[in-house]
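Note that one protein chain is taken out, while the other chains of the complex remain in position.
Chain IDs A, B and C follow the sequence of writing; residue 1 opens each chain.
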């Protein structure tokens, strides 16, 4: 599903990723960890094409990201659900509309959207907040909206960047359970996190980044 | 230092805090925990006067917050350093200027500001990023800038809202050590967090909020 | 464009209604200024065009023409496409006229034994077709007709008037063009700045997998809404303004009472608003790069 070959990313002369090589198979669940500034978010951004690599090749679902035509990028992205570390909620839309966006973009009908969105919001415990604007949500509630938006379209690949940074232990475990569920249904899941509780004892692969390099690969 | 007496806060008919009563002594270090949406941030916002209580009285350093004159509010706030859950970094200013803001507001001189800011940035490990704009920082780096800004003016009271949500275990512990240092020098510290590692074994008071009510008070 | 887009644009408008209201008002004011400028120049134009209305030629006739000859001549002159009216002025009429113009010194004429003044045709020209060159041509033709003694018309005066008309029109248009470009630019800027803040929103939509047009459509609709509402506001303001203006000044100055407020503005202002709003939004969003 994901193939990184010797990938490097340099921001203004400062290397954020150096010669990263790894594979993630279809249906796999995989964690990325490492200290602040190690390059976890950058790695995810490379996958959803928010930044482009300076070196190496990235292949997502058989599609090389550097050879892709610009017009195809939206369709590549629709295969991917992203929990952004900085949320990226639209302030002018309600919780419902923010979540629905992932489906609107795919051109689904109103009734279908309503059903899926309400179901997903229920999953993250925010059904009762569906008509509220993001600014009147708590930090953890906002984070859960972002998670709902990433899940709602049942993507082939889920990228979650620090998805439990604003969530308590119980809610975090609840979210992890949801990720496992969707993974069990075939979605490849890639989670960048500091929260060791997410992968401890999971027996999943954990990639550890340090200063932009792949320092260690382990089982959680 | 902080006195809450039967404080309630209602957002659009939905109660976020119900009848909260607690004291925090000068020089104390105290944790607030509880599930997502329990009212932790709201409690901190009441202290720095970002929202006003619907019921009850709040006294900060002997000053009742509902009787305070509008013109005094900036001076009340200058006693307090806040690590905002949503960061509130100014996108148009560099890391240095964002941190320096806390001192500029207090009217300090350029040399003094430079010394204090660089020292504090070094403390949070961001000295080398001082000329960078927030948008090109990682999530954890941004969070550390917010921490630096809250610390730099050596406030009487430090309020930290989920200060380690984007930080790895090691960095989190480093930040906690800094908080303990400043607390040892006399600053009252109030930390709202989900990260049990921050208070586990600390023997500090931990207030647990649940659905807006003070559910339990414990020692960490 | 689906119902979703329309709703989404509307909800965007509503969420930030004050700033959109301000933009719309600003658009309205800009277009209003433009329409005031336009009506002013338009009326100057009309006024200038009407200047030559009173322009006429005097065709002096030879003495002793028969009524038949006279009628034939009159018909021949009146048939020309430049001519709007031909009036016969007899020798007696001419003398009366002179007597009147000598008001106070009429006795000058008392000693005359016969009327030395010739009969003439006063030839009024059609206002729209008054052109120095063609008038010169017409004069030549008339002069060569049988029975015509001489022909007089203000050649220089006509040239002068023509020049003034041209200047008024050209400088008015230059003026209007400057005004128009200015207002267009200011309105465009206002839309552009309004949308500048949306860079974040656009970026997020892109990252979620939206195509260019999915992103653009709600913004374009917003721009169009601002533009059309602004244009409608400008229209209302213009009509109100000119109504008051004419009421205030028209009574004492007939030129203003007949001031033309071209009804083409009815459609043009909202259309101009639509155009500005649409292109403003389009350019403000720029090329959407993935």
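Note that a contact is a pair of C-beta atoms (placed from the backbone, for glycine too) under 8 Å apart; a residue touches a chain by one contact, two chains touch by 3 or more.
Keep in mind the model is a prediction, meaning the values are calculated, not measured.
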Chains on display which the left-out chain touches in the complete complex: B, C
Absent-chain contact - pick from C:40, C:217 or C:232: C:40
Contact residue for the chain not shown (choose from C:11, C:134, C:189 or C:279): C:189
Chain C residues touching the omitted chain (full complex): 19, 22-23, 25-26, 29-30, 32-33, 36-37, 40, 60, 98, 102, 105, 107-109, 111-112, 116-117, 150, 152, 163-164, 166-167, 170-171, 174-175, 178-179, 181-183, 185-187, 189-190, 192-194, 196-197, 241, 245, 248-249, 252-253, 256
Missing-partner contacts on chain B, residue numbers: 48-50, 70-71, 73-78, 80, 82, 84, 88, 90, 92-93, 97, 101-102, 104-106, 110, 133, 149
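We adopt the following convention: only the chains that are shown with their structure count from here on.
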Length of the shortest touching-chain route, chain B through to chain C: 2
Most widely separated chain from chain C, with each centre as the mean of CA atoms: B
Middle chain, criterion being Cα centroid separation: A
Top-ranked pair of chains - ranking by C-beta pairs in contact: A-B
Whole-Å separation of chain centres (CA-atom averages), chain A against chain B: 29
Residues of chain B whose C-beta touches two or more other chains: none
Sequence positions of chain C contacting 2 or more other chains: none
